[in-house]
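For this view, one protein chain was removed and the others were kept in their places.
Let's turn to subunit A:
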């Protein structure tokens, strides 16, 4: 029955794009308490807003996630979607939780971080605004 329906299908389907958008499940890669708990319980955080104009997050974008009933901001440090040349692509959508000042909630990041984040986060940091470069200091491995 199912196969006959599939054979008669007249619409086309496109390939999976793996975008990070609203309601995407993500993976927390720092060792913050809330992040660790959420991942251990099998309830990974959901993206509920992306702070850019496209609504699709990439490496270095700030997002708002719903994690264990709380709203926490985070930075994307790696995505699954196809990237251009020389930009790494990962097998999971990795995020690092931060507070409003840009300070990470954890003290260690245990996965490789794209090296282009060094420039992206420095450009996003202004003298009296949030300081995102603290995230770079807790990374252990760059790709």
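In this section, a residue touches a chain if its C-beta (ideal position, glycine included) is under 8 Å from a C-beta of that chain, and two chains touch if they have at least 3 such contacts; residues count from 1.
Methods note: contacts and distances are computed from a predicted model.
For the omitted chain of this complex, the UniProt record lists the protein as "Large ribosomal subunit protein bL19m", which is one of "Large ribosomal subunit protein bL19m", "Elongator complex protein 4", "Mov34-domain-containing protein" or "3'-5'-exoribonuclease".
Contact with the omitted chain, checked across A:10, A:53 or A:84, is made by A:84.
Of the options A:39, A:64 or A:115, the residue whose C-beta touches the omitted chain is A:115.
Within the complete assembly, residues 3, 6-7, 16, 78, 83-92, 94, 110-112, 115-119, 140-143 of subunit A touch the chain that is not shown.
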